[in-house]
Every structure is written in structure tokens, then in C-alpha cells.
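Only one protein chain is missing from this complex, and each of the others stays in its spot.
And now, chain A:
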Amino acid sequence: MENGDTKPRRAGGRLCCLCNNRRAALKRPKTLEQICRECFYEVFEEEIHQVIVDNQLFKPGERIGIGASGGKDSTVLAYVLSELNRRHNYGLDLFLLSVDEGITGYRDDSLETVKRNEVQYGLPLKIVSYKDLYGWTMDEIVKMIGLKNNCTFCGVFRRQALDRGAALLKVDKLVTGHNADDIAETVLLNILRGDVARYELLLEIEQMYCNYNRRRRANSEMQTFQNLNLICTYAYFKRLDYFSTECIYSPNAYRGFAREFIKDLERMRPRAILDIIKSGEDFRIATTTKMPEQGNCARCGYISSQKWCKACVLLEGLNRGLPKIGIGRSRGIDNDHQKEMKRSNGSKNIESKQCGTLDF
């Protein structure tokens, strides 16, 4: 027992399967091996490194933006990526990119965390705000539309805000962190709804724990996910500074049935989360759903399969005082608005999604 800073447990402290030297601290969900803290860091970080190398994600000299919300996923991603960049000489210029949705008591606090991360990891930070980009804060939007569809606005605006921030930073690629549990939950919900074709949404978030470039989607085929438990354990052991309050406008984001179900499955079978993601991929491959052709929004130039991008449709509604334009199904929308919807954007609208599960 030579782990200096922790008190060794008496009988039963098993040794790590990998180094056979230190006391095991946790079980790997993939293999059920019991491993020590040092070997866990190694395995966790090198798994991400391997994906980066195998898929040639980055080229030396590239500028890479890291979507940083102050939450655990993006904090761990930023930390690991800057470590790997140093350790393996990627030669990347890394930047933190944050979106300020304008949510008092939530985003202002989490942005403080990101500002500390800027100092702790020595990565320059850029913050783009809904107010600057769209003229509205989430607080103002909620005041106007209430708490029913606010996460639709939040999600659509956030994705586009990240891309715009990426353009301002002139980064070559933008990476966002997602944990395996969130991805598995989305896969499960899609399958349960029998809505295998909802790939637009799935595509946005399936792209792994560690990579992806929104503008060149072809490049985003590889995936690696780390389980939520591992991300939290890693963050705790490394004493990473992250923000863990739920969005005040979606306080129930994680209390759904699907999440409880996934956590119960994981208890019985730690691999379950990764297996669910795998079946989601198989589903995707098995179905030959045509992805809508990508063009550009006639209004703002953002990537869009329709005449106007979703953000512009939503924004138009807000500015005209008809905030239901572009939201969900036609239920509750009168004929006038329906016509409006058809004219501006004939596509199936994404359903209001808890923004917690789309966080970056």
C-alpha cells in the first residue's frame, strides 16, 4: 500500500489489474477490471488520444475551439485535451468558447467557472452572448414565451452561437464534450418513440465525447464516449473546478424515466450504456434515411437544409411577437401561424428538448 495521500483500507484492498502495484480505486465499466487511480488517468486519457490519432482529428498548427459550459463534460474535455496537446505534441492552439445565454443565477455563475478554467489551463477564452447575436437574452425570451418551449430556443440558439463564436475565433475545428449517458438516453428515447429517423438531432449530439467539426460533418464519423461516472470520478480525483447547478429553466432535465432506467441498467451491467449507443449506431446504419441536403440560410448564411435556418425562424417569431412559430407540433397554433410556419420553414420542427441533455 503506497498510495501516500489516502489512508489504505485494511483487509480486502485489491491490487490494480494493470500495474499490480497500487490499490484499485474503481472498476472499468468496459472490462470490469479493477484499476488504481494512476492507471485510470492513463486509460481515460489515452483512450481519447487513440481516437484522435486513429481518426486523424487534428493537424499540427490547427486552431481548435473547445465548447466550454463550465460543466463537467466540457471541463474534463478542456483539461484532457490541453494535457494531450502537451504530452503528445499535437501542436494545436486551443481556445475555450463559451455561450452566454443570459440566464441570471445560472449562466453568469457558470461563466465564472469558465473564467477560472481560462487561468487554470492557460487557454484563451471567448464568450459570445445571445444578447449580442440575437438581441434577446434567455431571461427575456422566457419572460415572453413562458417555460414551455424555452429549451427549444436555448438549444437551437446555442448550437448556432457556438458556430458563430468559432468563426469569430477563426478556429479550424470546434470540439464539444458529451458523456455516454446523455447519448445513450437520446438513443433510447428515439428508439422508444419509434422515431428512428430523427437523425438530425441525433447527429448533432451523437458525435462522441471528444470531437467534431460542425462545418465539416463528413469528418465526424469517429466516436468515443466516456461514461458519466468516469467523467465525474476523473473530475473529482483531479480536483477539476466545474459548475454543477442545473439550468433554472429546465430543473427537471435529469429526472426522466429514461435516465433512471439507464442508471438501473448500468448497475446491473456496467457496459449497458456503451451497448445502447452501439445499438443506436446499428440502427442508423441499417436505415437509409436520406439526410436533407445542406444549403445556407437565406437570411443569416448559417448552414441549413431549409430556406431559413431554425434560429432565424425562431427569432422571426420572437421579434414579431409570435413566439410559437417554429415550435413543435401544430397543436395550439392557430391557422394563421401554421401558414406562417409553412412559408418560412416547411421542415419538421425539432421537438422541445430539455437543454440539459444537449449541453456541451
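In this section, contacts are C-beta pairs under 8 Å (C-beta built on N, C-alpha and C of every residue); 3 or more make two chains touch, one makes a residue touch a chain; residues count from 1.
FYI, contacts and distances are computed from a predicted model.
For the chain that does not appear here, its UniProt entry gives the protein name "Ubiquitin-related modifier 1 homolog", which is one of "Large ribosomal subunit protein bL32m", "WD40 repeat-like protein", "Pyruvate dehydrogenase E1 component subunit alpha" or "Ubiquitin-related modifier 1 homolog".
Between the chain not shown and the residues A:Asn85, A:Asn117, A:Asn150 or A:Asn229, the one that touches is A:Asn229. Touching the chain that is not shown, out of A:Thr31, A:Thr245 or A:Asn296: A:Thr245 (per the contact rule at the top). Listed here are the chain A residues that touch the chain not shown: 3, 6-10, 12-14, 23-27, 34, 37, 69, 71-74, 110, 181, 228-229, 231-233, 236-237, 242-246, 254, 259-260, 263-264, 266-267, 356, 359-360.
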